[in-house]
Each structure stands twice: as C-alpha cells, then as structure tokens.
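What follows is a single structure, written as structure tokens, with notes after it.
Missing here: one protein chain of the complex. Every other protein chain is in place.
Letters are used for the chains, namely A, B and C, taken in the order the chains are written, and counting of residues starts over at 1 for each.
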Amino acid sequence: MKISRETLQAALCKRGPVWVPSDAGRWTAVQALPELGPIRPRRPVKDLFTPPRREIARWKAGAGPAEIQPAKPDETPGSVFGVRPCDARALLLLDRTFLQAPYVDPHYKARRDNLLLIGVACQPGPTCYCGVFGFGPDDKDAVDVMLTPEADGFVAQSGSPRGQAFLATVEAGAAVPVAAPRPGPKPEWWTGLPDPKALYANFDHPMWRELGTSCMNCGVCTQYCPTCQCFTVDDESFKGEIQRLRIVDNCQRSDFTRMAGGHNPRQVAASRLRQRVMHKFSYIPTQNPGLVGCTGCGRCVDLCPLDRHLFADVFEIMKRINQEAERVA
Amino acid sequence: MNQALREAVKHLFAEGKVKSVLGYREHPLSKAVVATLITRPEDADTLIFDDRCVQNLARGLSRDLPLPVGIVVKGCDGRAVSMRITEGDFAREQIVAIAVACPGVKADGKNLDERCQRCEMHVSPLADVTVGDVSALPKPEKTRAETIAKIKAMTPAERFEFWQKAFEPCTHCYACREVCPLCSCTVCVTDQNSPRWIEQTAKPSSNLMWHMIRAFHHAGRCVDCGECQRACPEGVPMHLLDLCLAEDVEELFDFKTGIKQGGKWPFLMFDPQDPDSWLGGPHRG
Amino acid sequence: MLRDPLLPLPARISERIDETADTVTFHFELLDEAERKAFRYLPGQFGEISAFGEGESTFVIAGDPAKPERLTVTTKRVGAHTEALHHLYAGAVIGFRGPYGKAFPVAEWKGKDIVIAGGGIGLAPLKPIICHVLNQRADYGKLTIVYGARSPNDLMYAADREIWAKALNTELVVTVDKGDANWKGREGFVPAVLRATAPKAENAVAITCGPPIMIKLTLPVFKELGFPAERIFTTLEMKMKCGLGQCGRCNIGPYYVCKDGPVFSVAQLQQLPQEF
Partner (left out) sequence: MSENFQPRIVGFLCNWCSYAGADLAGTSRLKVPANLRVVRVPCSGRINPLFIFKALEEGADGVMVSGCHPGDCHYISGNRYAKRKLAVLRRLLDWVGIEPERIHFTWLSASEGARYAVEVGEFVDKVRSLGRRNPMARQGVAS
C-alpha cells in the first residue's frame, strides 16, 4: 500500500523515539524523518542493539554489595527508520548470539522487542554485494516494514506480523501492486559462495601469510561490520564512581587474544586476518547451515585504508585452492 | 612508469640486491590498488605505480620479511623509511629504497589529496634507485603554515572547542595508529592497563588524551604522509595537530624529519645552549 | 525479568591462603542466600571473578564440588586484575559469575583408575577431580597424582596434599625441579617422574594440566604408558571475557573454549587447528 511521508512520520512519532541515520552516519533519535542518502549509512544499525559502550552495572567505590546497580534495559517502544536489508539481515546473525538460551542479553532483547524496524530500499553502491547472499536492496525478510520511496511517499510492504500490525494502525493509502523484488548486486567475478569446509581444510595454507603482508590489522573492517559482535568486559572509574562496561572489541587487535601471562595464540597478523575470514565464511556457515557471517554491505571495502576487498580476497584464496586441488587430481 | 618500475625491480633481483620487494599491485578481482610483497622476479610484472597508490608502505616493513627488502616509496614514504632507519628499526643495508617520481596521489580518484598539494618532497630523500621523470614534478600549491593558520588565529577557548568537536566522532578504533609508519611501540600506551593511561571507550576525556599522546609521540617524527587521517573511518582531522607540532619542532630544534640520513631525533639529544625561555610564558598570542 | 548474564554476583572472601610468592587461593561465598544454596558446579568448570573496579578475569573453580557453597579459586599474579585481587583479604567483597564450560566427564570415569599429572598452578583445575574421586572413593579405582613445581616454595595446596597422601588407594608423588637444603622429596620434571611412577594404562584415564611446555612433554609419556588419546584429558587456557560464547575471542577453529571446552580430550585436540 501507499503511505505518505507525513502519515508515516506521525505514526512513528506516536510510537516513541524514531532512530535514523544522521548526516555523520550515526544513529540518532529525531522527530522528523530525514531524507536518506542512496546507500547504507556509515554506522551499521547494530549500534542501537549492541552499542559500542554498554553499561552492565555501576557502583561507588567502597559501597556495600547491595549498592551494585545493574543497568536497566531500555524498553521504550520506538522505531528505526532507514534500515537497509544488509543491516537487518545482520541482526538475524546477532540474534543467534545474544538471544540464544541460556545466556540471553536482556539489553539486546529489550531493543529487539521494542524497536520496529522500518526498512527503506536502497540504491546499492559500487562496493555492495548483497546479491551474493541471495537478497536484494528491497528485501523485506529481516525488517518489519519495507518501504520503497516514491515521488510523494513510500510503497509499504510488511515483512513480519509486527510490521503488518503496525501498518494496520496507520491510515491506509491506495493499494498499489508491489513490484517484484530487485536482485542485489554481485561482483562480475563472482561465481559462487566459498565452501566452508574447503576453507577450513586449508587452515594452514601459505596463502594466509601472503595475505597477511597486505593487512595492517587496523580493525576498521570489524568496527563497521554489521555482523561483528566481539566485545570485552572492563571497568572504568573516576573518583570512586565505577562502571562495569561491555566494550566493543575486535579480533584484529594483537591484544585480543593475548593473555595476562603473555601467551598469544594469534600473535601474527596473518592469523588474525585468517580468524576474521574463517569466522565469517567457515565457522558460522558450518555451525548454522544456510547462514554466512557477511551480508555484503561492503563497508569493509569502502573503509579499508589499504583498499582491500575481503570478499575478493576470500575468492582469490578459494580460486587458488581449487586450482591446486585440480592440479593434484 | 610501470614498465620502468618493473625493469628496475627485476634488475635488483638479478643483481641479488633484494630478496623481496614491497610494492603496489592492482587486485585482479576488485581492481583496487593494494599492497603486495613479491619474492620472485617474475612477479615484478604485477607491480604498478600511479596516482591510486595512496598507501604508505613503510608501515609494512618488518624484520620478518626476506631481507634486504626493496620498497617502492613516494616522497613521504621515503621520509618514513629514513626515519625508521634513524630510529634503529632497520640497518641501512637491509632496505633498498625504490624511489618513484610522485606527482601526488588521488585518494578519491578525482582530486589531488590535500596532503599532496603542500608536498615539497615528490621524490624520496632516501633513494637507491629512482624511477620516473623527476624533473617535471609540481610545485607545492599550499604551505603548512597556511594549513595551520586557522588554528593559530583562535583563542585558547576556541581551540579547545575546535578540537573537542574534531575528536568527538573518534571511536578509539586506532586505525590511525595501525597505518602510521612510525607508530612502532611494541606495546602501545592504549594497550597498557597497569596503569591504564587511556580509557578504552570513546568520551571527551579519552579522545583528547589519545590524540594528544598520539601527537606528542609524533612530534619530530611525523613525515606528513597524512595516512592517519586518510585511514580514519570517521574523518577526524588528527593530522592537523601533527602539522602544528611539526612546525614547533622545526622552529625549536631546526629538525625536519626524515630528510637527512643519520643524526638524532631531537628528544634523544640536547644542546647546553637550549634557552630557558622555551619553558616560560605563552609562546603565541 | 531477565538477568544480565554479564552481571557479577557479590561474594565475600572467607579465607585467603598465600600458596606461593605470587599465588593466592581465595575461598569465598556468594552473599545472596538463595543463590548460594542453589549453586552447583562440576570439576573443570570455571567462573569469572571481579575485583570491583579493575575488571574481570577467568579462573577455574578449584574447590570441592560436593561443597558448592564454599567456592575456591587459585590465582597467580600476572596482570593488573590479579594484582588488584591480591590486595584483597578475608571479608572483602568480590564479584563472581559462573559456572561456565563443560566439565570433566567424571561420571563416565566410574570404575576406572585415575592418573593426574599437574605442574605449578596447573594443579588448580585438577583439584576438584581429586576431591570428587576421594568423596566417592568406592566408585573409582586407584588414584595416582604426580605433582611438580619449580621449587619447594612453589608447591601449592600443602593442607590438601596432606589429606591426599593419606587417602585410601591413592598414590601422591610430589616433585620439584630443583630442591633446596631442606627438601627431602623427589627432584625431577613431571614427565620423567610420571614415567618412573609408571601408572598402568589399562582401564585408566589420564588428566594433565600445567605450563604448555610441561603438557607438551607429558603427553608423549602418557602415550608411552599406553594411554590412548581418547583417555587423556586436559583443560585449555585461553583469554576469555564473557564465558558465554559471545565475546568471540576464545575460539579454536569453530569451537569456543568457554562453551565447548575448556575440557578436551587429546583426541579432540588433534582434530583442531593448532592455534592455542
């Protein structure tokens, strides 16, 4: 159905805070729906669900044990406007980590339960490759409502029962035929997803070392990746005020796996690069058939200071492995 | 250019002067220019140099590479390699500098980078081999003084405000540190936790702390390659602060980083004539 | 309401034992009575301990699983957090969350001989097994414990060792790398002493834990003695921050040490990439 910008805005504002990507690409709560850029914002939407700095508890130094105050999950109903399918799909992967019993993250769950995901179809950029993973820029499977911008508003489709219920509450515009889903972009060199088992079987391949020489382990790719969720737990304190925090961390840092005694299983740069590739393209798909730890948003390609294309690298590895296998055969 | 570069590299291999070469190649799939390490002369044919070669490869140098290692250097990269040799990271004979005549690079693919507009060093001062036409290189369009003039003109309160705003988007990802050819500490101050000098999460105090320490550590060492700023996913203009301090170091110690081989970093030496006036009163405004 | 799995439970240190110059054992109890009464753990499981204000780190619970109200950890001073812990004495409040991880399959070991080879602080994760076997003495065969440390001053658990030495059907062999003037016991490295002790491998399981180099040299001795890889167990140490399989750092290949370990048989380890 058709829905005007004003109607949508009113309905969303009535529900609660509306989170949108700001001009700087960060998610902020606003009162009026902004004009979105053509492509995904710089920060993935995971920031709202698993923020880089999340309080677990706080207390005063020297206070009794009863005074440890656990942070309260934010249960304010609201909505996120402008979610792109790649980011929304990534949330399905994060759900697997944070909503899996017995260790459910109440903060993540509260946000997931209370924020309505309003997707907006995007215009893929040159580094996007969501098509590789079988969906496109207007995919509605992981959002509650998917909007396709039109001259004077949007064409809305529901992607979930929650989305359907929401659309039922807004003043319905004219019913319009829904266009067929657009295919997502794929790199021209793409011929198929790497086989997770073949990748894992080549854990000790010399290729990793070679790839390691052109990576500086800056970790920008992980920080902006919509599916990366690694964190650390630490305290910060100032003049007797102490916060226990869950802080974003990333597997590219040499400190990530270094133990207090000094032993570090992933000491060299290449092993950390391998960890990232393996986690996304081998470990996750092996343990969750049908899922891949990447949604093709292309942020890592855009932001890499060394202009690397991780996916192209994986592809190159697989090509070489296959060639070697053929030669042996 | 590419042909000359490849010939030069093959020549170095043939003469046994290098065991490996760090250079640029075009990724066969993504078509982006990426760093590459070649260890066989025949791979020299993958090497390229053009205005897409924005990275500073000096960061990739390591004693674990097959030495001596050749490295394709632009002007700024060469200064960085030179500084690393000065600091004792490498012996001079472990490095073969393949200097390319660099008219400047275009990170966005269209316009000359800001850092290149004020470049006075289009050819590396450290050069074992020089490739390309060094006679036809552009003159700087801008000066460092012009770049930092706006900061100079501010009052202290305005400056503080300016940097607070500039550092605000910092997420402490430390990409600026990872790409910096001279960030060579074994354990970075950000990773020390006993005591913890810089808190891990982003907030006004830790942002300022990190960028001040970063700038201070680079005083007299920064080679103005501007990689920190280019790598920053949030576009924090941290390199501006490096430039401010570079001006001071030149004024105080008459030291220009990485231009001259040998010598010492100004903090590792002193002159009994160093004036006491350095330590008193406001020095500007 | 859901409880944040990262939220520590306050606990009070009831006893502190300085084992060696840099190793301290803390006995502590959860403050909340209901939590304390409900708490259970198995040999080999671990928990996260907080010195409030300094963060958290991971320790295996080194107590007697039959007395779950009295929790025990043995800590070695290696970093900022353990340094802070070592400033704490009886009465101080610390944070605890757990238990996490897979335990040693002690139930499957019933009727078998148990051989334990521990080095230094590596005895800590093995202690609950010893306690468990001694508690249920009739269920298990002979218990052999080979324990080594660098010097007599580095030997831990003096009081426990006295009990173990007198326990039924138990052989305790204590060795040090290098003795001092007062040392009357054995000298020699754990692998060599284990070889000399020669426990029989038939119907027996072996468990080892200690510094990486000791484990590396002990495994071939077990093999020599006839233990198949399926019956040799060890517990791995990796940096962990959550214990829940979420923080993403303790994986070896697709397995998380916190969730799928920390207890592994050598047969399982042989299937994994050598990244630990």
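Assume a contact is a pair of C-beta atoms (placed from the backbone, for glycine too) under 8 Å apart; a residue touches a chain by one contact, two chains touch by 3 or more.
It should be emphasised that the depicted structure is a prediction, and the values quoted were computed from it without experimental measurement.
Asks: Just list which of the chains on display the missing one touches.
Replies: A, B
Asks: With the missing chain put back, one of B:67, B:208 or B:259 would touch it. Which one?
Replies: B:208
Asks: From the listed residues A:237, A:252, A:271 or A:295, report the one that touches the chain absent from this view.
Replies: If we include the chain that is not displayed, A:237 is the one touching it.
Asks: Identify the residue among B:64, B:146 or B:248 that touches the chain left out of the display.
Replies: Checking the options B:64, B:146 or B:248, the one contacting the hidden chain is B:248.
Asks: At which residues does chain A meet the chain that is not included here?
Replies: Contacting residues on chain A, toward the hidden partner: 58, 236-238, 241-243.
Asks: Go through chain B and note every residue touching the omitted chain.
Replies: Here the touching residues of chain B are 151, 154, 156-163, 189, 197, 203-205, 208-209, 212-213, 215-216, 219-220, 241, 244-245, 248-249, 252-253, 266-268, 270, 272, 274, 276, 278-284.
Quick note on the criterion: only the chains that are shown with their structure count from here on.
Asks: Which of the two pairs, B-C or A-C, is linked by more C-beta contacts?
Replies: It is A-C, judged by the count of C-beta pairs in contact.
Asks: Centroid of chain A to centroid of chain B, CA atoms only: how many Å?
Replies: 32
Asks: Between chain B and chain C, what distance separates the C-alpha centroids? Give it in angstrom.
Replies: 49
Asks: Calculate how many whole Å lie between the centre of chain A and the centre of chain C, each centre taken as the average of the chain's C-alpha atoms.
Replies: Going by mean C-alpha positions, chain A sits 38 Å from chain C.
Asks: Mark out which residues of chain A touch at least two other chains, giving numbers and ranges.
Replies: 232, 234
Asks: By residue number and range, which residues of chain C touch two or more other chains?
Replies: Within chain C, residues 79-80 contact more than one other chain.
Asks: Which residues of chain C touch chain A in their complex?
Replies: Residue positions touching the partner: 1-8, 10, 12, 31, 48, 50, 52-57, 78-82, 93, 95, 212, 237-239, 241-242, 244-254, 273, 275-276.
Asks: Can you tell me which positions in chain A touch chain C when the two form their complex?
Replies: So the residues of chain A in touch with chain C come to 56-57, 59, 61, 64-66, 68, 70-71, 73, 97-98, 102-107, 109, 200, 203-204, 229-235, 237, 242, 244, 246, 249, 251, 256-261, 263, 265-266, 271, 275, 278-279, 282-283, 286-287.
Asks: Report the residues of chain B in contact with chain A in the complex, numbered from low to high.
Replies: 22, 27-30, 32-37, 54-55, 59-60, 65, 169, 171, 173-175, 177-179, 191, 199-202, 227, 230-231, 233-234
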